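Shown below is the structure under consideration.
Some chains have been omitted; the remaining ones sit where they do in the full complex.
So that you can tell them apart, the chains are marked A and B in the order they are listed, and the count of residues begins at 1 in each.
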Amino acid sequence: MMLITGGARSGKSRFAEQIAEKRGGDVLYIATSAVTDAEMAERIRFHQQQRPAHWHTFERHRDLADVVRLKQAEFPTIVIECITTLITNLLFDMDGEADPEAMDFIAIEQHILAQITDLTDAAQHCESEVILVTNEVGMGIVPDNLLSRRFRDIAGRVNQQLAAAADEVYLVVSGIPVPVKTSA
Amino acid sequence: MMLITGGARSGKSRFAEQIAEKRGGDVLYIATSAVTDAEMAERIRFHQQQRPAHWHTFERHRDLADVVRLKQAEFPTIVIECITTLITNLLFDMDGEADPEAMDFIAIEQHILAQITDLTDAAQHCESEVILVTNEVGMGIVPDNLLSRRFRDIAGRVNQQLAAAADEVYLVVSGIPVPVKTSA
């Protein structure tokens, strides 16, 4: 299991795709983005064009552990992109219409961390190499709205949990992967 | 003297606490947060529950150098958490009610850097190992309000000053400490 983190447009995805490509064999690409507007649709289309045509793309907005368990026999490499979008999905699935002041962020975080535990468990005990792409979102100024603050709290804790479970962790800076945790 | 930096929820505090725990002996934990709202009170309570019960917690919102000088004989390890909150305290102590447009940021920065110089001087010349926790706040988009821009300028310069004085500096990424400056 490998975790690739970095800022927006840092080249995280390309690095994940290079590693998957280098491993050879069929690649299952799990896209977590729910298409919610034209900007996102355009971005998803752009990313799809970047990926090799023979990759198998699977859209899944939650319960990723099930997909990993189900597909591991078939695909030697599974790329999940990205965890930050998955957190957004889970956040809004649960309580999306609510006033942020009224949201129960403790329950939301527990629910999300449980999903992540399930995913890391599946990733650690499957035959495939699972490559997860996530985002660094906590290195700017404290956001002035509550929802953003809670989101980055949850995203930070999720990243910690994933990195603890991963055999290798890379921080991608300006397209260059910096090893943060290495196996053996 | 050791500096631990990283984004929000990156695992900085836990790493600081692990190091302090590993060193053995009594630990003085200096918390810089002034409780200003329910969100912060909850966060402080959460952090206190994470810390070993035998740690000595001391709340101090400014003049940390005095505490370090006074307590060094008693505690082999002093953890200060966190510098970013200390800067916020100093910023608002001086000019908190003012219109940001009217604040004298040059004087404020000089005052804050002088406090930091005093603190690093105390940390470098005391018997305790002083472990400082700070935040990366400058890796996002330029904030659209003046106060945030000035705050991140000051926070960045303070981090530079602390890192220059420290024997060791770590950047914590997804819970994994990345050595940035190492002693010897």
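The criterion applied here is as follows: a residue touches a chain if its C-beta (ideal position, glycine included) is under 8 Å from a C-beta of that chain, and two chains touch if they have at least 3 such contacts.
From a predicted model like this one, the values you see are computed outputs, not experimental measurements.
Novice: In total, how many copies belong to the whole complex of which 2 are placed?
Specialist: The complex in this structure file totals 3 copies.
Following the convention adopted for this analysis, only the chains that are shown with their structure count from here on.
Novice: Rounded to a whole Å, what is the gap between the Cα centroids of subunit A and subunit B?
Specialist: 30
Novice: State the interface residues of subunit B toward subunit A in the complex, per the touch definition above.
Specialist: 6-11, 39, 136-141, 143, 148, 151-152, 173-176, 178
Novice: In the complex of these two chains, what residues of subunit A are touching subunit B?
Specialist: Spelled out, the residues of subunit A in touch with subunit B are 3, 5, 7, 134, 136-142, 146, 149, 152-157, 159-164, 169, 171, 178, 180-181.
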